[in-house]
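The complex appears here without one of its protein chains, the remainder shown in place.
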Amino acid sequence: MCAQRIIDPDVVIVGSGPAGALIAKQLGLAGRKVLILEAGDRLPPSINSYMERFLNATAKVPESPYQPDLFTDGNLTDPATVNAGRPTVLTLSPNGGFGAWQDPKQAYLIQKGPLAFASTYERVNAGTTRHWLGTSLRFVPNDFEMKTKYNRFVDWPINYSVLEPWYGAAEHEIGVSANVQQQGYLGITFEPNYSYPMPGIPESLVDHAVEKAMPTLKVDGYGLQNIDWTITPTPAARNSQPYQSRRVCAGNTNCIPICPIQAKYDASVTLADAFRTGNVDVMYRCVASQVVVDANGKIAGIDFIRYDTIDGPPVERGQVKAKLYVIAGNAIETPRLLLMSKNGGRTPDGVANRAGLVGKYLMDHPLYLAWALAPEPIWGYRGPLSTSGIEICRDGEFRRYRGAFRIEIGNEGWNFPIGDPYTTTVDLVDGLNDSGLNRDKEALYGSALTTALNNGLSRQFRLGFLVEQSPEDSNSVTLSDKCTDHLGLPRPQIRYDLSDYTKEGFAAAKATASAIFKAMNAAEFTSPPAPDDPTSFEWHTFEGPPGQNVRIKYYGAGHLVGTHRMGTDRSNSVVDDKQRSWNHDNLYLVGCGSFPTVATANPTLTLAALALRTADHIVKNFPP
Amino acid sequence: MRANRSLAIGVATVCSVIGLFGLSASAQTSSGPAPINPPVAKCNMTPDTNPQNPKEPYPITDKLLTSGQPCEPVVSIEGLLPNDPLGNLQRGFDFYSWLTFIALNSPADGKTIGHGSGPGGDAPTEWESLKNYRPLADVMLPGGAKPSWGTRIVPDACKRLDGPGKVILQVTEEAWNQPFKTGPLIDQDGNYALFDILMNEPMFDFILDNGLYSKQGQQKFNEQVDFPEGVNPDDKKQPPSPGLMGAIMLKTSWRVIDPGKDKDLAARFHTADTLIYFPGPPYTKAGPTCIEKTLGLVGFHVGHKTKDSPQWVWSTFEQVDNVPDDANVAADRLSPHYNFFNAACWNCPRNQTPPQPWDPPATLHFPTDFRSQVVRVNSLPPEVIDEVADLNRQFRAILKGTVWENYELITTQWPTDAKSRVDPTGAPAPTYLANTTLETYSQGSVPLASSSCMACHGNATTQHDPATASDFTFILEKAR
Partner (left out) sequence: MTALTRRNVLSAAAATAATAVGPATLPEAAAAEAEDMQLFVTLSAAITGIDAKILAPAVDPIDIKRQYFKVASTDLAFCQILKITKDAPNPAAAADRVMNNPEPAVKYLGRSIILAWYSGCWYKPETLRAYNSPNPPPPPVNPDKVISPAAYTQGWMWRVAQTHPMGYSEWRFGYWATDPPPLDDFIGKHA
């Protein structure tokens, strides 16, 4: 039953993902009564049901363990039939077939283009941390000062030194494994005597193979000519010691979509802690449908619609009231909610939107994927999905004219680019060549099969380049005027493109990938996308034939950023540096939506640091 | 001279010095450290089938009640079932589990099991004597202090309640919250179930001698953690090798027995007059305080490291009134009373955790009217269920009239390929195993997510940097 046990909460939080959970816990510890509205299903006693769904899935995509089910009766579930839908990477295909990106009967997001927004999220307890990788990097100092340093975009209203202690607090709160002496590059500093809560995760053999090539790596151009190339172990919210009563990583190589032993942090850990304070409660399967504003411009409540089954009718419509409200729905669902909130015509442009910027500046880390075959076995498909990266190229003068990137070294062979080992195995058994490894299209069996398959799989590896996307106000989240979910709420409509700045970052990434493979003596197998791939674009590169463009594919890194940006002024931003709405004193919009720029680090640690800072602000400035 | 280690019932032997074969030279001098895994006077080597004819079962008579503790299982691919090596081996392990249960739960004063002076012949057990086993809280001490064997630690808050025969149970997170903080278990009277962990002397001595009782000590230990192994004596060797017990660890679960309300129930449980100590924040929300309760044993896990099962042998028992299984519930074949299930509540959601917050008050009574509604989720192959039911029937028969007839084996998990170079868990059989009182919320047959002793314990590590495998026990991660 949804009857809330916390009557008259001090704070209502929409969303139980990491931002909502971290704030709920801090407020609960401070004695505030908190009520969370969560669109998705309840925290289960074990992850049995998630794991079972994952194991039975033929398409083991990031969303596969969680609800809503991706398939219904053999077809992709129609988003109009589910109460708390979300996008899937299965709907990024060309129009006209399975997974068509602009078919509203398959795709949850109404994508207006010109390019497809490629990242996805979950609407379930603990939010998208259910399927995240766990990478927990700090931003580098210059990331906060793009305008000052590189005359690009905007500066953040706070800088690295303001956030530094909060990064440390976040690292201890979620449990990040790293060695501080390896993490102080590009100006990153730590408080004196700081140490991460757990030692770093051991590097993989793939990392070592890439590392050997660093001394001879040369990239001619893109501002990378003088980089002192080096690999860096990646700080991760993944246990390298028993921590928070969770087990140590056993290298299941499955962080995305689910860690079978919960060695990877997800926000259910924080939710459980929040509940134990006795001051936090949650209403599950309750979709926030309107932020209610009173005549004085204060938030007066959150309307919700509750459902029992994911495709069943609504069972309750109600409103929760508190003194303070926090929206933590992610950078697509939060603007959706705000824009939906018309308050009977009194807020026709939505709530918190007097500057007209809610939903604007949508960003991702579009990801360039390159893959190759090492000359010797490199032993992929082992360990966490990634244990190291190349971070040293994340900052530099080149940011004046192109997007920077970080390089994620993948431990999972060619699983990400081509769905291996399935593809190569089917190739070798059925005489096909989708992988590129079976040029003669031989159909093998017996020891010929084991030898060929072992030879191929053991040498596979891939690199992922997270490119900094420029903030553009034309990249936006609005509301579809035609398509709704099963509760009758308008689905998010996306306009999305990559700027020249971002595309030039891809050109640099492509050149760097090839240079790394060359330095490793590895044979590159990166194949160009089809011309009708909605997650691809054409661009010129130095190495390509002069005057000719090449087609480059991008993936989504799973990062939704920018749509309620923070700033110095109510005219140029949606929230202030505490993530408080300029327009409503008792409203906070938290999460990566608050980022004015996306930089190059995976955003979750910064989300966590900002969330803890916001919670602290609330505790200090809003007495109970 | 070390205290008596033998668990042979009724035989108060002193461990003779013959057994220094195969041990380091330093152990042979009187000034060196005593051996961690000394020879035992007697290993119970009773097989589950007739030694002369493996197709016949070994008779299960009350002679077995005094046959002693096995040092390792005695099993064979030959047995009662034709063409079924797995089934025959399983029965051998399950038979071993019953012998172990009987030996461990025999009275500490040497009487035969079921011949104690309590109701139903109950008596304090071998494992409840500090001469034989030690609770985790008395090994992993505050500040990583050095523990000592056999000493009885009475927290200050418990001193006024203390008396002869009382057991001390220290409440840590693990004493009421199931592994990985999956949640507490609330019985039908509304009381928290309590859990405890104990180890035998060889296991303790390995920890003591290698300094593993503190974080600092673990950091200094750069070798592989390798607890001592149980092995039967071998007279054929030259010179003959003695029997060794090896490391044994226990996990127990308890429910509160109200002496008034549950008066008629008491004779169905092994009970212990227990002083329950809440250390207070940051370890427990309640406390510091100490309360006294009569606790009834509802679950009993044994882990035994043996030479042929370096992944350990895992046995688990439950009190027979705990829960119905899912087949019985579906067929509406229910008893009137269970410890953790209410037959009258037809729409109570099953196997769900209680509402938060979970921290127990010092009364151990759950603050709302929530009661755990637990059903056994069956994940064992039907052949195993049938074989175990048959053994249970016979062993319970020889324990008839005692409290111990109210306990049953669930089954035993053991490595089928202990020497595997590609599977450190040794391909366990059966694949999944859960005790409804100890792994309530992770029952099932979903790989890695559902309870399997070896799959889960295989992930246990030390607090060394970098983390090293701790030989299938989470005990080392509790060191401070």
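A few points about this structure:
In order of appearance the chains are A and B, and numbering begins at 1 in each one.
Simple rule for what comes next: a residue touches a chain if its C-beta (ideal position, glycine included) is under 8 Å from a C-beta of that chain, and two chains touch if they have at least 3 such contacts.
The structure presented is a predicted model; accordingly, all values stated were derived computationally and were not measured.
In the complete complex, the hidden chain is touched by one of B:106, B:132, B:392 or B:425, namely B:425.
Note on the undisplayed chain: of the listed residues A:150, A:194 or A:422, the one touching it is A:422. Within the full complex, the residue among A:161, A:450, A:521 or A:549 touching the omitted chain is A:450.
On the side of chain B, touch with the chain left out of the figure occurs at residues 45, 47, 51, 67, 72-77, 81-87, 89, 232-233, 235-236, 308, 383, 415-419, 421-425, 427-431, 445-448, 455, 458-459, 461, 466-469. Panel shows chain A; residues 51-52, 54-58, 60, 202-205, 240, 248-254, 258, 260, 379-384, 387, 411-413, 415, 419, 421-423, 425-426, 429-432, 434, 443, 445-451, 453-454, 457-458 of it touch the chain omitted from the view.
Throughout what follows, only the chains that are shown with their structure count from here on.
Inter-chain spacing, taken between the CA centroids of chain A and chain B, is 44 Å. Listing the residues of chain A that touch chain B in their complex gives 5, 45-48, 50-52, 55, 199, 202, 240-242, 244-248, 250, 252, 260-263, 272, 275-278.
Listing the residues of chain B that touch chain A in their complex gives 173, 177, 179-183, 351-353, 355-359, 441-442, 444, 446-450, 456, 458-461, 463, 465-467, 474, 477.
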